[in-house]
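Removed from the display is one protein chain of the complex; every other protein chain stays in position.
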Amino acid sequence: MTVNLESMYQEIILDHYKNPHGRGLRDPFDAESFQVNPTCGDEVTLRVKVTDGKVSDVSYEGQGCSISQASTSVLTDLVTGHTVDEALTTMDAFVELMQGRGNIEPDEDVLEDGVAFAGVAKYPARVKCALLGWMAFKDALARTSNEVEA
Amino acid sequence: MTVNLESMYQEIILDHYKNPHGRGLRDPFDAESFQVNPTCGDEVTLRVKVTDGKVSDVSYEGQGCSISQASTSVLTDLVTGHTVDEALTTMDAFVELMQGRGNIEPDEDVLEDGVAFAGVAKYPARVKCALLGWMAFKDALARTSNEVEA
Amino acid sequence: MTTTTANTTPLDVAAVRADFPILSRTVRDGKPLVYLDSGATSQRPVQVLDAERRFLETANAAVHRGAHQLAEEATDAYEDARAKIADFVGATPGELVFTKNATEGINLVAYAMGNAATDPGRAVASFAVGPGDEIVITEMEHHANLVPWQQLCQRTGATLRWFGVTEDGRLDLSNLDELITERTKVVAFAHQSNVLGTVNPVEPLVRKAHEVGALVLLDACQSVPHFPVDFTALGVDFAVFSGHKMLAPSGIGVLYGRRELLEAMPPFLTGGSMIELVRMEGSTFAPPPQKFEAGVPMTSQAVGLGAAVDYLNAIGMDRVAAHEHLLAERALTGLAEIPGVRIIGPPDTVDRGATVAFVVDGVHPHDAGQVLDSLGIAVRVGHHCAWPLHRSCGVPATVRATFYLYNELSEVDALVNGVREAQRFFGVA
Partner (left out) sequence: MTTTTANTTPLDVAAVRADFPILSRTVRDGKPLVYLDSGATSQRPVQVLDAERRFLETANAAVHRGAHQLAEEATDAYEDARAKIADFVGATPGELVFTKNATEGINLVAYAMGNAATDPGRAVASFAVGPGDEIVITEMEHHANLVPWQQLCQRTGATLRWFGVTEDGRLDLSNLDELITERTKVVAFAHQSNVLGTVNPVEPLVRKAHEVGALVLLDACQSVPHFPVDFTALGVDFAVFSGHKMLAPSGIGVLYGRRELLEAMPPFLTGGSMIELVRMEGSTFAPPPQKFEAGVPMTSQAVGLGAAVDYLNAIGMDRVAAHEHLLAERALTGLAEIPGVRIIGPPDTVDRGATVAFVVDGVHPHDAGQVLDSLGIAVRVGHHCAWPLHRSCGVPATVRATFYLYNELSEVDALVNGVREAQRFFGVA
């Protein structure tokens, strides 16, 4: 087994992959988003419940590789219980990390288990995997606020 | 002036260009054909009159370079007064010469002044010029026989 | 393609490999490259690279437009390439249209058929497509031979129908007479599937289609590069393939069309070099193939494709096919021996090319591909532009290894070992 393989598949990632957190679609929810990765067919359906300005629940279902599944699991840990603003800040930090081509030093205070994905950022073709759940979260959240506004 | 220029522009060609034979559209005629060279816009309108199985008149009008004008002039000499079959044989010989890339030895008995075009055959872009009038002749002749058959 | 090596000397793979500079590079910290993704795009031998460069350094000019010496030489090189390529697939030069890739070729036919409805020219009735008409494809098509037909149906009101795929990855022709009927305008299908490796039977489809007056388009992207193909003998009306899958440059593809069809078909892309007469009020068009080649074409790329054909001819397509047969056999056997690995496609080498797709229980294709990549083995993972086929096979994605004349048997073994490694890494073996 090779060095670069271990830099991508950190133990944390494999743990989340094997034992995903918060998996399964739950009620009640405010908005749902379905996202698909057109190059490999991986997909995720993700629901968001916002209560008093806080992300009170994130639930999801999907099929995909270890990276997409683990990053969605990490997502639920990072945003659940936080305000919408905090969740968006975390999301921005994660997206920035993933698009940084491995040149960005992740902030463990913000990203917690998410720092394990730093190695994935070196593999452009896998970045989309790591972002799949986050794109669903962003989209669902936008729909929530649309509904709130409407 | 260069050798290859003289191999294309034989005296005979320049003579026919400056003093074209049989130019001008005449009545009566059995069929008319309009042909154009799409790369340079040269055009010819050519009429054929067939009497008792013989090409009794070829008349034409057009605009174009020395090669296209001279070859149409030579055409009138070669086919007028000959049977349709003889004219077609001459045409085939001329087309063969022109498409031979300079590797075909022309038969002066058949092509008379037409042998002067042997040098043109080395210039693929000019072959279409030399054939413009002949294509019009072929087309007009075909229309004549269609009308005869009809 | 059950060609055997009986009466040909086997391919000298080492000699072939020496012609491909990229095959000597390393990837991922010094691993030798094991390139098993030729089904996506092949690599180029120096003979092709040199032919293109020589053209560009000595004869480059706009073809069919100039009268100076360079223009003559460029036009000759371009048309000589066309003649050579035509010969390679049993066609005449006037039946070969250069496109940017196979995808454009299929779109060309689909759009030209749509255009036939408003064409003031002599479009034959068989082209015009409208409500009530049907286009028949198969569930194993590449998106390139699927989406253009969906779009044609959307534009014209015609209906798309399709053949299914059997459990063992063959075309299900049991409802041939139901699907191909008097309403059918076009039957379009892959000669060889880019996922299953299946080589489809052309003859019964051509026979039935012609019986009802439908046109046949053959997607030959995965056949022409890999075994001898003769479009005239196959009796198809149209066919397409891409240069980049057969050792030639990217940016060039071929549409074959029977001469009388190309004559009758309205144009698709319009502009310079494809016209006969242009006035502001309207235009007429040149005879084929020029009619379908608008604008300055892929000149050096055509020359490169001609050189690729020379290269393949020198080796012999029978020999290429025989070599790939050996590779496919070894891969199918080796993978079948691994518990938890399932081949998606025919399990044996009967009517089957060297395209081997598979899934590994408990290891997502993306993850399997990543492990292989870390070992220097380049395969493709995903749905390989055949999403409906994957859905019908009940898998979201597969790992796909595709072999070509420059692959060695030892590379097949590397693949098999790599798959075992992936199982170990993800704890499923």
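Note that the chains take the letters A, B and C in the order they are written out, and that residue 1 is the start of every chain.
The working rule: a contact is a pair of C-beta atoms (placed from the backbone, for glycine too) under 8 Å apart; a residue touches a chain by one contact, two chains touch by 3 or more.
Note that the structure is a prediction, hence the values are computed from the model and not measured.
Asks: Mind giving the shown chains that are in contact with the missing chain?
Replies: For the complete complex, the undisplayed chain touches A, B, C.
Asks: Can you say which of C:Q150, C:T181 or C:T333 touches the chain missing from this structure?
Replies: Missing-chain contact among the listed residues: C:Q150.
Asks: Which one, C:H68, C:R207 or C:R424, makes contact with the chain that was left out?
Replies: Of these options, the touching residue for the absent chain is C:H68.
Asks: Out of C:T75, C:Q192 or C:T299, which residue would touch the omitted chain in the full complex?
Replies: Candidates C:T75, C:Q192 or C:T299; residue touching the omitted chain: C:T299.
Asks: Which of these touches the unseen chain: C:L56, C:A233 or C:V428?
Replies: C:L56
Asks: So which of C:L269, C:A336 or C:L409 would be touching the chain we can't see?
Replies: The single option touching the absent chain is C:L269.
Asks: Residue-wise, where is chain B in contact with the chain that is not depicted?
Replies: Contact residues on chain B toward the absent chain are 1-5, 8-9, 39-43, 63-67, 123, 126, 129.
Asks: If the missing chain were put back, which residues of chain C would it touch?
Replies: Within chain C, the residues that touch the unshown chain are 21-22, 25, 27-28, 33, 35, 37, 40-41, 43-44, 49, 53, 56-62, 65-71, 100-104, 106-107, 111, 115, 118-120, 139, 142-148, 150-151, 154-155, 160, 162, 242, 244, 249-253, 267, 269-273, 275, 277-280, 282-283, 294-301, 366, 369-370, 372-373, 377-382, 385, 387-388, 391.
Asks: Since one chain isn't shown, list which residues of chain A touch it in the complete complex.
Replies: With respect to the unshown chain, the touching residues of chain A are 36, 38-39, 123-126.
Everything that follows uses one rule, which is that only the chains that are shown with their structure count from here on.
Asks: Does B-C or A-C have more contacting C-beta pairs?
Replies: When the contacts at B-C and A-C are counted, A-C has more.
Asks: Taking each chain's centre as the mean of its CA atoms, how far is chain A from chain B in angstrom?
Replies: One centre to the other, that is 77 Å.
Asks: Report the inter-chain centroid distance for chain B and chain C in whole angstrom, where each centroid is the mean of the CA atoms.
Replies: 45
Asks: Distance from the CA centroid of chain A to that of chain C, rounded to the nearest Å?
Replies: 38
Asks: If I count partner chains per residue in chain C, which residues reach a count of at least 2?
Replies: In chain C, no residue touches two or more other chains.
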